[in-house]
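Selected chains from the complex are presented in situ; the others are not included.
Letters A, B and C mark the chains as written, and numbering starts fresh at 1 in each.
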């Protein structure tokens, strides 16, 4: 145990059903200390389904994978493809960067970053998705590499990002990293 | 749709079953764009259950709520109750603090913190749990308040913590915050 | 086939569950030409149930049996217990009697009947319930016996009543009978 049966309307792609049984199994195992071997989850397709006085001809759409959306957004940012990056953002998007810098547009962000480093690239150690109903929260953390404004390279500087997604769009990004610690250490060393 | 039926052995406390239907519903809704009104999840109790050639007399234990474990650990740390805090940690516990400082014992941590501030308290804005099978990852973020070594108070400084829990014990803690940014700004201001 | 499984929260009385499996079996057999022997219906009690973002502690109330409500109302009317009869009626109750006479209160009805017969009693041949969602329609038909205003007895005069019930209360009553035919025949015979 537990044995979990999910009844869906037909028409979902196999990878959506796979994602569903994976996530439901993980949710079950987060509550019950059941080994993988004892955790059974399957999808059943209903031929006809009625709720709320209506017969539904097909199921609701599947969401994109939130962490893949974030990954694509971050790649677009690293490539400075702001129009593409913008497509991942909700209209009420806000972000907060180290030092508590709050911004609302990617242009602002690019402007602000120009005062800090020439460029930066992320190496991500882990993606963590938190499923919270309408909202999915995605965290990624790892290290930053890039060049300071004076051209000095840096690497291995820890970072973490937190994203809130609603209906597949990022509506909030929060960023923490050790760049400040690093600069302080450099300053102290000089 | 979707309608999800979870079959358990009898004996779980109501709050465990409630947590189970909540989390499974959230996992389902993270994949399918189904409104709450159309998301049905229920628990069925099996009278007898057999798998792997054995009849099971009772279900596997329920896990504690990972974020509550982390919260209790952080409270113990703020209260400097290291023996209590230690009970939440796995034997192979590791932590990494701003600047990439890696430590393995709470004593080390206390020692290290003494060189940075007199005390610090967290105000948490959000707890995010990520259910990943054997491991649950907990993030909390918010702001720090406390006193610098010279007695100057500070507050509103952003932080985020990431915890990995296995079998109810914290085996890894990663911490990021803006203390470095803050000190740098202070230094620049002087 | 068909095999029908109804999942309820615990707490319903056995007679409610029996009524439920009876009616659901009848609904199934009204669509599929399945013999009773091949029609299986059972009730399963869920330990925990969540829909619309909430865990429900207990099931919704059971309705009274609509035809039993009507029967009690008709008995109260035959016994001239208007206060009791009134308790079965919705606040927007309307009725329509032979000749298209529309009334809204039991007092009106009693007044109107005084101009037609001394009293009347129903012998009911059949009760038919029609389950229509929020509304249940009840028909009863059979024969009337009683006394004309001049004291002449009558009996065996066909009648049918139609009742609409909402939330257990009668909101509409329509009456047809052969009293008019009968009087016409009597008149012709004289």
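As a working rule, a contact is a pair of C-beta atoms (placed from the backbone, for glycine too) under 8 Å apart; a residue touches a chain by one contact, two chains touch by 3 or more.
Predicted model only: the values in this text are computed from it and were never measured.
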*With 3 identical chains placed here, what is the total number of copies in the full complex of this structure file?*
6
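Rule of thumb we're sticking to: only the chains that are shown with their structure count from here on.
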*Fitting the CA atoms of subunit B to subunit C, what rotation angle results, rounded to the nearest 5 degrees?*
120
*Distance-wise, how many Å sit between the C-alpha centres of subunit A and subunit B, to the nearest whole number?*
18
*subunit A, residues touching no fewer than two other chains*: 133
_With touch defined as at the start, can you tell me which subunit B residues reach subunit A in the complex?_
1-9, 12, 16, 19-20, 23-38, 46, 49, 51-52, 56, 59-63, 66, 96, 98-100, 126, 128-134, 136-137, 139, 141, 156-160, 162, 167, 174, 176-178, 180-185, 187
*For subunit C, which residues count as touching subunit B in their complex?*
7, 44, 46-53, 55
_Residues of subunit B touching subunit C in the complex_ = 5, 8, 10, 14, 17-18, 20-22, 25, 36-37, 39-45
